[in-house]
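Take this structure, written in structure tokens, and hold onto it; I'll ask about it next.
Shown here is a partial selection of chains from the complex, left in place.
Order of writing sets the labels: A, B and C. Residues in every chain begin at 1.
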Amino acid sequence: MSELLDYLGRLSNWGRWGPDDQLGTLNLLTDGHRRRAAGLITTGRVVSCGWDIDTSEQPGDAGTAPRRMMTSTGQGQVPGAESPGLASAGEHWLLHPHGYRLTHLDGLSHIFWDGRMYNGRPAALVTADRGATELDITAVRDGVLTRAVLIDAAAHRGVDWLEPGDAVRLDEVLAILAEHDLQVSAGDAILLRTGYGAKVTRQGRRDDVRTGGRAGWHASCLPWFRERDVALIAADTANDADPSGYNGFRHPIHLVGIVAMGLWLVDNCQLETLAATCRELGRWEFAWALAPLAFAGATGSPVNPLAMF
Amino acid sequence: MSELLDYLGRLSNWGRWGPDDQLGTLNLLTDGHRRRAAGLITTGRVVSCGWDIDTSEQPGDAGTAPRRMMTSTGQGQVPGAESPGLASAGEHWLLHPHGYRLTHLDGLSHIFWDGRMYNGRPAALVTADRGATELDITAVRDGVLTRAVLIDAAAHRGVDWLEPGDAVRLDEVLAILAEHDLQVSAGDAILLRTGYGAKVTRQGRRDDVRTGGRAGWHASCLPWFRERDVALIAADTANDADPSGYNGFRHPIHLVGIVAMGLWLVDNCQLETLAATCRELGRWEFAWALAPLAFAGATGSPVNPLAMF
Amino acid sequence: MSELLDYLGRLSNWGRWGPDDQLGTLNLLTDGHRRRAAGLITTGRVVSCGWDIDTSEQPGDAGTAPRRMMTSTGQGQVPGAESPGLASAGEHWLLHPHGYRLTHLDGLSHIFWDGRMYNGRPAALVTADRGATELDITAVRDGVLTRAVLIDAAAHRGVDWLEPGDAVRLDEVLAILAEHDLQVSAGDAILLRTGYGAKVTRQGRRDDVRTGGRAGWHASCLPWFRERDVALIAADTANDADPSGYNGFRHPIHLVGIVAMGLWLVDNCQLETLAATCRELGRWEFAWALAPLAFAGATGSPVNPLAMF
């Protein structure tokens, strides 16, 4: 735990981009970086890293299952009616852009420590009536285009998937990078595959991931994220290994990453198609695009991340 | 009107990609096309074509204004408490991905004619309990990356914005393309700027666009969209000029485009920043990415389209 | 099944109160009936027959669990602030007034048979955009005040609760009425206690009542409801015994009662307190009041029925 408290101070980006900064590590992305990322698009293959959204209720939803509520339908529209006409269908969507199910981008107002958000802003600026009045998701309205690399820990370990609580430490990350001869530099995104998507596909979402634990990053990767100035991390789980190995800290990656570093996290990616594409092409780096919905006051956004080869 | 009925038959893509096709004109996009689109990213500039979402009620919402309902906040989180801890904020989103406000992609199940959807599928497949059981938005789960061109009709006419009912006809489109020496070919996206975003910025959303009309495409562009095999069209309004000039047909672009052609429409884009960027760079073509949320059964999706130069 | 089809014709109230009738069996309630009901209030004891509503997810919810979403709270309101002021808390409610959980009154537009509602009205009058354009719950805007009797089948059988599929037949109803020397006459409400509330209190809502069956009325009671001109029936389950004993008909009480008879059903009452009060006072008849929320277009309403002794 003292290690995490040390991280909170030592890895901090508070003040680095000014007192009014809303962008955190996305400040590291430059036109040059985006241009180089686009240069990785050599085959024209595009792969989604997001799950389809559905309205089923799953263990661990805790009252957040999506709902789709139709406002008009095609029922009763019959071909051959005497006076045909244009009709339309539509619906309301009810979504909760957090938790352990929807693929989503966490905003920098999502996590607090000791009454503060990233950059020292008071947590109390996130209110029930107005939402996040600072550090809301609109900061990312221009989206993200960057270079990304896939860390396929399941493949590296030779397993179908990591088990709840399995944590991927820095040495393993470095070994996987070395195996594929990959470098990581400022502004990059790093995606971790634990194989959870294979488990879901095989077994369904039968486990309560809220209480039963999850595979993910070990907190020992945090100093390296900071040293390399990684701009985003993502995983096919909610990023944090749970249990985290730190007594009393369930989400050290969220805590240190979001609050201290202003690091952007994408939780609950679907990385099975991506991993298969990487293996097929023999490439573990690609361009990666996020187009969050800029909902004023929101603390995150559902996203459908696109990997472009 | 007989002209539109003729279009419904003559411009049809029903059966072109098989009886089970879910993709319509997105079939026209190939790896090669995406690769060439990526080649347009030469500066690394990325510009959003989406509006921020907010919860204000606007004329013409008709009961669809977005709502953000917090499930936890930072209120009461005070720095310096005796035992600091991690806390978080989150919220529910309630959205309606159609209408005249949210930037959204229409699914091919959104519009019906004579009891049928695109490809002749029965409208009755869109139900209140299950949503769109065919042609739902999940068809686009892998997103869109393509070449796009901007048709800046407001600039071409030398006005701040077109007025409600002002329709952009094919000859004007062709003149604008010629002015910038642009070609349009299969799989491209075409974006129409009427200047509505400038009007909103200047005046607010004070008009009821549902009843008061809108600028947009004239239906005479439809045969050319089909001839050139355009994959997507978009506008800073809801695409259709309203009144449309066709008695009894308020939305000929939606009707012929979606139902007959399987054409993908993005409504209500924010194109002011894009137009300024085009002028600055002297370029009216760019790569364009859409990352719709693949909500099973949904008839559309809110999107934040990204233009990449 | 032929018995049920016979009931549909023989027990019908279609046309009895005119072609435009919206009230069904509530037409049977007169000022005189209400006056006599009020005369039963001799002790001043009032007992709720409704369950508390909560946001937990239960087996069998099928995407309908209630949600309470705060729009303002008291968090961060600290006594002793320099300039105290008035603050307030509020919330959105999301409810689904049907299913197996909320205590609710079914509207006469809730159930269809062969494309028709009560009184022969077309089912197609209930639409996705406008809701129930006839026979909606506003018909009951003036509420219900009537005489009610409790049929305590669990007590009569000497069990804590009836098991799923246990059906209460007419002979048992008549025996219970005779035991307490009770008559039933036009306009009355009849409440059935299966003891399900005791089961819920003891075991929680651990069973999926949607698939696992329920105790309730046997369809053989329907002719007697019609003969006695009962105005409302209620139960601590969803009224229908399930399995119903009729092949292919899961809800004969809903079908014949609502569609043919225009009978009003209150599902999922909490009758434990009521039964205890009846035993304590030695009285199984009382005044009963319902105050449904008159939501235009709705097919039912959550209610908190009050039994007044």
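Heads up, the rule we're going with is that a residue touches a chain if its C-beta (ideal position, glycine included) is under 8 Å from a C-beta of that chain, and two chains touch if they have at least 3 such contacts.
Note that the structure is a prediction, hence the values are computed from the model and not measured.
Displayed in place are 3 chains, all sharing one sequence; the entire complex defined by the structure file totals 4 copies.
We adopt the following convention: only the chains that are shown with their structure count from here on.
Rounded to the nearest 5, the angle that brings the Cα atoms of chain A onto chain B is 180°. Comparing the contact residues of chain B and chain C by number shows a mostly shared set, over half of all numbers used being common to the two copies.
Here the spacing of chain A and chain C, counted between their Cα centres, is 46 Å. Distance from the chain A centre to the chain B centre is 26 Å, each centre being the mean of its Cα atoms.
Inter-chain centre distance (chain B to chain C, centres taken as mean C-alpha positions): 46 Å. Contact with two or more other chains is made by residues 67, 70-71, 73, 75-76, 128 of chain C. Residues of chain C touching chain A in their complex: 55-57, 61, 63, 65, 67, 70-73, 75-76, 94, 124, 127-129. If you check the complex, the residues on chain C that touch chain B are 67, 69-71, 73, 75-76, 92, 128.
Those residues of chain A whose C-beta lies close enough to touch chain B in the complex are 30-36, 38, 41-48, 50-55, 64, 66, 68, 70-71, 73-81, 84-99, 109-117, 122-128, 131-132, 138, 141-143, 145, 249-251, 254-255, 287, 289-300, 302-306, 308.
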